[in-house]
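A single protein chain has been removed from this complex, and every other one stays in its place.
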Amino acid sequence: MNHHTQLFKHSTYPSTQIIMGLKKAGVLGATGSVGQRFILLLANHPEFEVHALGASSRSAGKEYQDAVAWKQTELLPELAKSVMVQECKPEGAFAECDIVFSGLDADYAGEIEKEFVEAGLVVVSNAKNYRRSPDVPLIVPIVNTEHLSVIEKKVADAKAAGSKKPGFIICISNCSTAGLVAPLKPLVDAFGPIDALSATTLQAISGAGFSPGVPGMDVLDNIIPYISGEEDKMEWETKKILGSTNAANTEFVPLSDDVMKVSAQCNRVAVTDGHTECISLRFANRPPPSLASVKKTLSEYVCEATKLGCHSAPKNTIHVLEQPDRPQPRLDRNRDNGYGVSVGRIREDPVLDFKMVVLSHNTIIGAAGAGILIAELLKAKNLI
Amino acid sequence: MNHHTQLFKHSTYPSTQIIMGLKKAGVLGATGSVGQRFILLLANHPEFEVHALGASSRSAGKEYQDAVAWKQTELLPELAKSVMVQECKPEGAFAECDIVFSGLDADYAGEIEKEFVEAGLVVVSNAKNYRRSPDVPLIVPIVNTEHLSVIEKKVADAKAAGSKKPGFIICISNCSTAGLVAPLKPLVDAFGPIDALSATTLQAISGAGFSPGVPGMDVLDNIIPYISGEEDKMEWETKKILGSTNAANTEFVPLSDDVMKVSAQCNRVAVTDGHTECISLRFANRPPPSLASVKKTLSEYVCEATKLGCHSAPKNTIHVLEQPDRPQPRLDRNRDNGYGVSVGRIREDPVLDFKMVVLSHNTIIGAAGAGILIAELLKAKNLI
Amino acid sequence: MNHHTQLFKHSTYPSTQIIMGLKKAGVLGATGSVGQRFILLLANHPEFEVHALGASSRSAGKEYQDAVAWKQTELLPELAKSVMVQECKPEGAFAECDIVFSGLDADYAGEIEKEFVEAGLVVVSNAKNYRRSPDVPLIVPIVNTEHLSVIEKKVADAKAAGSKKPGFIICISNCSTAGLVAPLKPLVDAFGPIDALSATTLQAISGAGFSPGVPGMDVLDNIIPYISGEEDKMEWETKKILGSTNAANTEFVPLSDDVMKVSAQCNRVAVTDGHTECISLRFANRPPPSLASVKKTLSEYVCEATKLGCHSAPKNTIHVLEQPDRPQPRLDRNRDNGYGVSVGRIREDPVLDFKMVVLSHNTIIGAAGAGILIAELLKAKNLI
Partner (left out) sequence: MNHHTQLFKHSTYPSTQIIMGLKKAGVLGATGSVGQRFILLLANHPEFEVHALGASSRSAGKEYQDAVAWKQTELLPELAKSVMVQECKPEGAFAECDIVFSGLDADYAGEIEKEFVEAGLVVVSNAKNYRRSPDVPLIVPIVNTEHLSVIEKKVADAKAAGSKKPGFIICISNCSTAGLVAPLKPLVDAFGPIDALSATTLQAISGAGFSPGVPGMDVLDNIIPYISGEEDKMEWETKKILGSTNAANTEFVPLSDDVMKVSAQCNRVAVTDGHTECISLRFANRPPPSLASVKKTLSEYVCEATKLGCHSAPKNTIHVLEQPDRPQPRLDRNRDNGYGVSVGRIREDPVLDFKMVVLSHNTIIGAAGAGILIAELLKAKNLI
């Protein structure tokens, strides 16, 4: 298959624009579960092309198709098959990348991503290592794109100082955090702070990877009411994502526990893709908004990525469902190709103010897909 | 197989006592899912024997083995096979019963159970119809057996008045309510009222019966975030079960919304048996008890049925688990033959006071099994 | 959304050609599981447009969106939402249809489809009623398109006689038959008759519909080793599909049991979509072909629909997989949008000659999708 033909097929972009605009993308941890998804999402992308693939020294030097145990529902893209896998060093093809997506395990991400940034590269990482660093944006691309201002400032400062464009890293949030904050953001924007939030998750197994991931005996006819570290991540990340930047616009200031209390209970369930979250929340302002205004606010929310016309941005950021038994992961996880979030059963809560069910696609808006949309935002904002 | 031999097999009771004490039991809705379970639980019971089986007119007149589509993991008990199914009228064999268990659908339960009670029979019902009647006890037999005092008074009054022993009905709670209130009761007894309670359930499909029950396409690779009427039942029943009786000891007084706010979010998941509930709660009294004292109180709780030596009563009413990833339905649902409740992950909650995971067997302590244990309590209290 | 814009979006056809060529399509049983899939597949089709939707009198007179309990993973297409549902009579909008797809239950299909054909309409039916009629083609559109010659003759005869174009019906095969015959056809063409065939199926639940379809308790942690009527269908239909037409080209002559013995064992398993079949077969000719030539024949097979450039025809009719653990339904069922069949583990068989694993998408090539591809073939052959 011809490269350009393939790109045109799913695109409405005029061809010349596409060819001129192709940014070079690298993928760290390319043989893993998240890496494979980055490659799939890049395969027919109108703005990016796979340029460098990095994996362990065991895979380095092999063609990608020989190095990977491909386990996706779509076939390994032709374009990636014969890309030579290299080690995860900011050298060779990686040095030429406009953007590098990291699907590395936390055990390796810390050091490797640091090296890449120090070499002046732009890294969008799915690893947890730098999410809590005060100067690193933790971005859910349908939620807190205003946090990219810290990067904009850093790049502008470097330009003003005549330095070369600096490397930087942007972290993708934890998968369960992404779904949670999607409805929170427009509500906070419209009605002021949420001071209490309880979330119980029913999480799909795909997020845990596949070698081995969640054992079959753990999910078949079963629930695992625990995911190591997950509740803490949800509670902490939510407060950073809904938080602000400091006055100098150089660091992030998470909401304090006084402003917002968050409680998460995380469960692993027998679902392949799609995290379901039963949440309840209370607004700080009294009286709280009406049920109708909450629904209207969620329905009308348009994220910045959509406004900027980003390729992968959802048409509807939040799908408000009125059927009593929705959203359901099997039926609703692929709304807007997994970039839209579905919210249903919005109703008053006897304990807090409102409760609702939130569904998000854990490997799209909750992981690799978020990385791609972040990259589209960076391009739209001329940061790559 | 000989009847008595069978009884001895699983029993430590001296034989004469057993034979003398066998109470005659009837089962209404005998061919349905709940009815089948009543029959299984009665099959080797040391105190009861199946005496009458009732079903629709379509089944009446057939031997039970010909009328039923038996779908249990244990074989149809020999003793029940050739029992002649009759219509659900308080006549014939039913009129001779010491106790009648009802697994009727709500569509039929209202009228039929009324007829049975009016005929002077004792009915233990799994149907929802009379749960909210002010003078009907709604009993979780490991929780609120003190509510049987209303029946004791009614029977004593009749005796004092020289009337014949009155019929009465006792309702089994909704399956998800049973698991919820099990840990609440000892906590309220020890630390005073719980003023706020949030519960998100992950409910097994067996409770929905099997013809057709929950469709396979609804649970495979999926979650249904809705069970018709379930949330309202949990919220309402909890307040009756934890409530009190009136001064005359003739009616029940549920907790008011001012005293206790309850919020439930109910989900159907791909689990055959065992309801998992992620709950969080706040005590009215400040400061709240310590985490250690909460755990200790739960561990040490011994329900009255156990104290009375009831045959099916759990050895441990509540199993407090310290492993981070327990309870799990596949592994823990059969504790104490499904009569024990498992509670794990007890920890402080940033929004309310404590959160924990509760697991209970929905068809045992949450349905038919509860009925059997209620009957054992009635016998122990000389009410049948 | 504008109708034509939508069509252009996924199409490489020049616009004028599309608009001119749009054939009017009706769907019988439009609210059912198969009917919903017909509508989805027609939604963005470059050659057909939804023109009439038929359902029971209970739905007739309502807009489709109000009549249907939509349970697909894609949203109800905009174009179908406000189509007025009518009764299943060959009148009104149905009378104007170039083609009518039937997703009717067998209980109704017999009479209704007959009426439609007698009214001169062309029906492509998923129902089993007429599959065994000697003059009705039973078509797997990637397998036995030469059987359409009987229709070509009928239409040509009518034309020659100056009669008006006759109505006719074409039957879609049973879902499990479709997967089975796909690899058999090229093998028989290349190596002569298969005289013995054993097939054990592991069938998905989506084929059983969803109201209620297969009960959850039947598939969760379970296998149902029986599907009513299925084994007989597979055994019989295979012999008709691989059979020939009579000399007059007016009727079909199934293979006799002497020529081909077929044995099927059918199981329902916990898979949403995709039938897996473990088959073994023996050729009549001795010595049998080599393993390599069997694989080569399957790999190189190109069905007529693909040669004719039909819109939905698979790029690869049969995907021969060499990995030891493939095909797998979750990973491989969507090859060529569900129109391609995957065959793996092709190896010699100690009892017959060869064994292999065949995977096909039961609701695409095994049901509604087959109907759409048959319609494309009819158009390509100027039969509609």
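Quick notes
A, B and C are the chain letters, set down in written order, and residue numbers restart from 1 in every chain.
The rule is short, and it goes like this: a residue touches a chain if its C-beta (ideal position, glycine included) is under 8 Å from a C-beta of that chain, and two chains touch if they have at least 3 such contacts.
If you're wondering where the values come from, they're calculated on a predicted model, not measured in any experiment.
Contact with the chain not shown here comes from a single listed residue; of A:V124, A:I205, A:C303 or A:I346, that residue is A:I205. Within the set C:A208, C:L255 or C:A270, the residue that contacts the chain not displayed is C:A270. For the chain left out of this panel, the touching residue among A:Q86, A:T145, A:T272 or A:N316 is A:T272. Across the entire complex, the residue among A:K71, A:R132, A:K153 or A:K381 in touch with the chain not shown is A:K71.
Which of C:S56, C:T73 or C:T200 touches the hidden chain is settled by the complete complex: it is C:T200. Panel shows subunit A; residues 71, 205-206, 208, 210-221, 270-272 of it touch the chain omitted from the view.
In the full complex, subunit C touches the omitted chain through residues 196-198, 200, 202, 217-218, 220-226, 228, 235, 257, 261-263, 265, 267, 269-272, 276, 278, 280, 324-331, 344-345, 349-352, 355, 357.
Considering the complete assembly, subunit B touches the hidden chain via residues 9, 71-75, 220-221, 272, 330-331, 334-335.
Following the convention adopted for this analysis, only the chains that are shown with their structure count from here on.
Its C-alpha atoms superposed on subunit B, subunit A is turned by 180 degrees; the angle is given in steps of 5. Computed from the mean C-alpha positions, the centre of subunit B lies at a distance of 49 Å from the centre of subunit C. If you average the CA atoms of subunit A and of subunit B, the two centres end up 45 Å from each other.
Once the centre of each chain is set as its mean CA position, subunit A and subunit C turn out to be 39 Å apart.
The set of subunit B residues touching two or more other chains comprises 217-218, 220-221, 270-272.
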